[in-house]
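Heads up, the thing below is written out as structure tokens.
All protein chains but one are shown at their positions in the complex.
The block that comes next holds subunit A.
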């Protein structure tokens, strides 16, 4: 089997055959016949000169493929082929060893109880565009402390890919390569982080990305990231992940359940839904030790309830009983039961692995209260691309 490669393609249903890209390409990698305009995968070096000159947006298409589409195949395209879900390829022991990212993601998604599926209407993700051998270099635009708790140093880090395309969807992850080598003198493998910014960028149109990183005691990558200064370069791989994604339907309702830095994808979801003017609303259960250690506590308070109904739950507030997300979910039993019976509902769970059991129990009990067997309901929703778990 060949190692997957990134291929540049042109969408024949959007392209108007003006050939501006062909005339712009410095390598003559683009050509056309009477039917289509195509890109020669043997020549294209992703210089991106053709991207801004395209009047239609049809040029900005990428697929990760095991064997690139030939020119002949591209000339026959009536529409673009879909991105094959390379991440979800059967993870045999060998392949996991060969592709540690796929293995990590498969493990993170295991809590969904079966093979994860993307929402039917989600945008098509680009995956594995940058690899350990050929990472993207991004510049640190900012590094801000989010929490006011000495034991919980959580950072909001903004990275700018510059002119390099890095098409990432909310819910996808990127790999960060810590500099230096391990004991055997080998380069460190990338560590995965969920992006916490929406698809068109932390700042709309700028396509910069943000990460939410908690400093872990002796954590190699997290300490590296949390100590980054503005202007420094970071080596990034990815994007990764083709299932933990947003539905595009504006009337979908999102039930977001998270703890700690599991809030990263939830922040991206919330911003994207706000920017796209989605109407279906969102409900969030967000657990932390205290308000001071809850990332984005301030910004969250500014999101109107009509867009995001918030349940911020704290387990270590002095003189208060400990409350975990599952406790609050049980308290909101009726509302959640309604959601479980509505096929517009999409559930996302993200945080430390330890949260899974409690949340699962709460959902089981809530489902039972309306006569539904949770395991069955979960499998239906997962098959439908409406139940997503990512824990670590």
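For this structure, a couple of remarks:
Just so it is clear, contacts are C-beta pairs under 8 Å (C-beta built on N, C-alpha and C of every residue); 3 or more make two chains touch, one makes a residue touch a chain; residues count from 1.
Quick note on the criterion: contacts and distances are computed from a predicted model.
Missing from the rendering is one chain, named in UniProt as "Benzoyl-CoA 2,3-epoxidase subunit BoxB" (options: "YwgA family protein", "Hydantoinase/oxoprolinase", "Sarcosine oxidase subunit delta" or "Benzoyl-CoA 2,3-epoxidase subunit BoxB").
The chain not shown here is touched by just one of A:9, A:30, A:50 or A:271, and that residue is A:50. If you put the hidden chain back, the residue from A:84, A:200, A:292 or A:356 that touches it is A:200. Residue A:163 is the one among A:81, A:163 or A:179 that touches the chain missing from this view.
Counting over the whole complex, subunit A has residues 13-14, 16-18, 20, 23-24, 34, 48-58, 60, 78, 163, 200, 205, 275-277 touching the chain that is not drawn.
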